[in-house]
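Apart from one protein chain that is not included, each protein chain of the complex appears where it belongs.
Moving on, here comes subunit A:
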Amino acid sequence: MTTLRIVQLYPDLLGITGDRGNVDVLATRARLAGHDVVVESVGLGDPSPAEADVIVIGNGPLSAVRAVRDDLAARSAWLSAKRSGGASLFAVGGGAELLTEGIDLLDGTSVDGLGMLAARVTRTRTRKVGYVVAETVDGRLVGFEDHASEWSVPDAAARYGRVAAGVGGIAGGFETVAVDGVWATNVQGPALPLNPQLADAILLRALGDAYATTGAHEAIDVHARAARAEIERLAASKHFTAIKL
């Protein structure tokens, strides 16, 4: 048994789409696999923890993305060191956009990213709202997308999912970036409860062979399978139009 240390960055500012749920899923699945888990919240100005096996950054409005930008940039070396040491980094929505080279905004200005991912984000006038399903090496990624952004990801190998239904966040019909221990997604629901296969991929990177699922995981995953089936059914038939105000 090992202790898994999960660090959630800026849970108050970047935590509007169930981001605690992603943290909770990682913690619960690791515990059910027999590990101790410590979850630590890090806010603006807090020291970066010496130990971190999984780092989670959530979603928030542009104002929150701007509010954390400099603080996150100051943690750049720490993030890179943890990543090269084998930690997993999972980021959603606005938080994920900060890991790219930058975010180009509708008013012609941009927000500089950390450049951890070879990608760039353009905020778009149209909003993508609805169910999304994408084929990945780990199985089907399913969830809800709700964002006004398009990622450009030149390296085809970094594109994790090919969209089967819905629109997806990456130009060309893709969704989610996965490269060397970093997962960056626009999938909500939130993503990890609906996608135990992705949660397990993140935990396998952090824990290695010490992570294996059990019957207790299966007791939860029956609900995930049923919820996923319903979403896949709806994704094929239901279309949303964001109301323009």
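Brief remarks follow.
One rule holds for everything that comes next: contacts are C-beta pairs under 8 Å (C-beta built on N, C-alpha and C of every residue); 3 or more make two chains touch, one makes a residue touch a chain; residues count from 1.
Everything below uses one rule, namely that contacts and distances are computed from a predicted model.
Not shown: a single chain whose UniProt protein name, out of "Exonuclease SbcC", "Lipid II isoglutaminyl synthase (glutamine-hydrolyzing) subunit MurT", "Ion-translocating oxidoreductase complex subunit E" or "tRNA N6-adenosine threonylcarbamoyltransferase", is "Lipid II isoglutaminyl synthase (glutamine-hydrolyzing) subunit MurT". Although one chain is not displayed, subunit A still touches it through residues 12-13, 15-22, 24-25, 28, 60-64, 67, 127, 129-130, 144, 146, 148, 188-190, 193-194, 219-220, 223-224, 226-227, 229-230, 234, 238, 240, 242-243, 245.
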